[in-house]
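Just one protein chain is left out here, and the rest sit where they should.
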Amino acid sequence: MQEVQRKIREKARNLLLAGSVDFVIGFEEGALLLRASPVFIHKEDDVEKLIWDSFCENNLAAYLTKIGNKRVAVVAKGCDSRSIVALIVEGQIKREQIVVIGIPCQGMIDRRRIEKEVEGEILEVKEKSDEILVKGDSFEKVFKKEDYLHPSCRTCKHHNPVISDILIGKEVKERAQVDEYAEVDEYEKKSVDERWDYFNKEVNKCIRCYACRQACPMCYCEECFVDNSYPRWIGKELNSSDLAVWHIIRAYHQAGRCVDCGNCERACPMEINLRFLTKKINKEVKNYFNFETGLDITVPPPLATFDVKDKQDFIDSGE
Amino acid sequence: MMKKISKEDMNRFIQSLLSDYTVYAPVNIDGIFSFKPITNFQGIDLNYQNSKKPPKEIFFPQSETMFEYEKGKVTSAEKVSRKRILLGIRPCDAKANLLLDNVFAGEDYQDVYYINKRENTIIIGLGCRRPLSTCFCTSFGGSPFSRDGLDILLIDIGNKYIVDVVTDKGKEILTDKFTEASEEEVKLAEKIKRETEKRIKSEVKIEGVKEKLDTMFESPFWDKLSERCLGCAVCSYLCPTCHCFDIADEAKDSQGRRIRNWDSCMFPLFTLQTSGHNPRPTDKERMRQRVMHKFNYFIENYKRAACIGCGRCILNCPVNIDIRKVLKEILTN
Partner (left out) sequence: MRNPYLPIPVKVKKTFIESEDRMLKTLDLIFLNKENKENFKFMPGQFCEISLWGKGEAPFGIASSPLEKDYLRFTVNRVGIVTTALHYLKEGDELGIRGPLGNYYPIEFFKGKNIVIIGGGFAFTTLRALTKYLLAYREDFKDITIIYGARTPGMLLYKEELKEWERREDLKVCITVDKGDKGWQGLVGFVPTIVERKAPSPEDAYAVICGPPIMIKFTLPKLIALGFPPERIYTSLEMRMKCGIGKCGRCNIGRFYVCKDGPVFNYAQLEKLPKEY
């Protein structure tokens, strides 16, 4: 990891010195333990701020729809790189604007789970090759990284960047065996009532801060449907029906576009299980169209294309 | 006046309050604490650091019906139907309510919805024995055991609470289960106070920030600060002193409700005019507004910063923006 970090700094410095990019988006040490924070490096003197560890959880592609005409280098894990591809496919950024500093990713640590498994506040964190050591006033505990990855990382099949201009670090072995949709399968087995109850329980935690939307690289609409006032699609209150509409439409709008990076879920202060909905949609897209988001820069998302031979059997004739 | 009550008696006391009051207390839902009306003392979980959403929502709910109307006949919802108890609020959040009073119950227009709830609520605070490293209440004149804005302050000394009765409103609800605290018990409470306060390591220098901000409106500092901001409302919605709102109608034909909902200066729509003009068009202007409002405009208007150092914005920012660091950078800018 130290080596990766050193190389990120070196490459960032070279890019800035050569004037090939206006700035570099990467990670710096977070203000909180178990956290890194996104950082924008404009000057080569600042590259020492750049870090790489198991807490670089944010999907930095979320910033790319705001860069205008700038040329930007971005540190990209597997999921970030897939979002970049998806944004290029959707015409939101130009390939030549972006220098992808690809980093094969081992998965990022689920800080909330670790925090919940200790009594008291964590005051010191040490990262070792496959362990995280945490200390507090009255405890000291070791967590095996592999067991404490974010849920999205645990089911990830694309740890290696799908595109990169500069690749740093060794490719990691993808987990072939992982059952990506296990949670969705479990959910589908439940009765309609149980599913409805679970859905409601989750979405009723929502406080409509829209952190999920803002954190998502694919939520770049100039005006989100919730903000649209004419026509107004949805009320602004904190009631079950408005919340349900928001979360259903948000998930639907991700069909064939979500890379399952989990940025929405980590951004959510209320810890709503947001991924179970998008994951379900991802599964359907995979089943119907054999499509996974952000793997191929030449293939548009299935719902953004039309062909006369498209399946139509999903249309409910109402009979 | 220092009283004491055993924890069992406290539970019975809370239960007895339910017949006359709606009691709001910390409730644990899937690991997230919030203040909810309880039906039984067993629903309360006082083993909490602080609530995720600040208890300002007891006085200023996220969604609130202001009045209902039908064919022009208006029925206002400003009256509070039942007296309330807010139990277990932390001293930092109680202090935040005092800041909100400036806005909603100030000298000019009176916000009846807020004021009625405030006036009909007795606030029983629970001194904070678990400050986090992100807590900096002492930098804003608070403390884990501050009595400001409370009617009663409870200090947990193990198997019982020391009960510091702050106001007459608080005194009125006491029962004979509240007995005189012994000198030793009071001393123990004092010791706990001192030791807890010492554990607040985070110190923010607020002196001079306002003056510095006076000169910084056009500074490139805001470009830099806002770069990583996602533009969500986590910081404002979880802030116990943020108080911006939107007014909207929910109606069918001429029958409906006028409601208000929390709003945030971090959203572009907040200031977007119908003409399409937006005085705060990007994250930069919006971030600047939030910081300026708290640490410059609010001080100009009410002589105090609109921050109480609870650390919620730090803990919950999806990109780990730290207001303590921001304030430090302002001073050294």
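Labels for the chains are A and B, by order of writing; each one numbers its residues from 1.
In this text, a contact is a pair of C-beta atoms (placed from the backbone, for glycine too) under 8 Å apart; a residue touches a chain by one contact, two chains touch by 3 or more.
Values in this document were obtained by computation on a predicted structure and should not be read as measured data.
K.L.:
Of B:Tyr21, B:Phe35 or B:Phe104, which one is in contact with the hidden chain?
P.N.:
Result: among the candidates, B:Phe104 touches the missing chain.
K.L.:
State which residues belonging to subunit A touch the missing partner chain.
P.N.:
229-230
K.L.:
Which residues does subunit B use to touch the chain missing from this display?
P.N.:
So the residues of subunit B touching the missing chain come out as 66-67, 69, 71-72, 74, 76, 78, 103-104, 108-113, 115, 217, 243-249, 251-256, 258, 260, 263, 265, 270-275, 277, 279-280, 285, 289, 292-293, 296-297, 300-301.
Definition applied: only the chains that are shown with their structure count from here on.
K.L.:
Suppose each chain is reduced to the average of its Cα coordinates; what separation in Å results between subunit A and subunit B?
P.N.:
The mean C-alpha positions of subunit A and subunit B differ by 31 Å.
K.L.:
For subunit B, which residues count as touching subunit A in their complex?
P.N.:
Interface residues on subunit B, with respect to subunit A: 29-32, 52-53, 62-63, 130, 132-134, 224, 227-228, 230-234, 236-238, 246, 248, 250, 259, 261, 264, 267, 269, 283, 314-316, 318-322, 324-325.
K.L.:
Which bits of subunit A are touching subunit B when the two form their complex?
P.N.:
Residues of subunit A touching subunit B: 30-32, 35-40, 58, 62-63, 66, 116, 120-121, 123, 205, 207-211, 213-215, 227, 235-239, 263, 266-267, 269-271.
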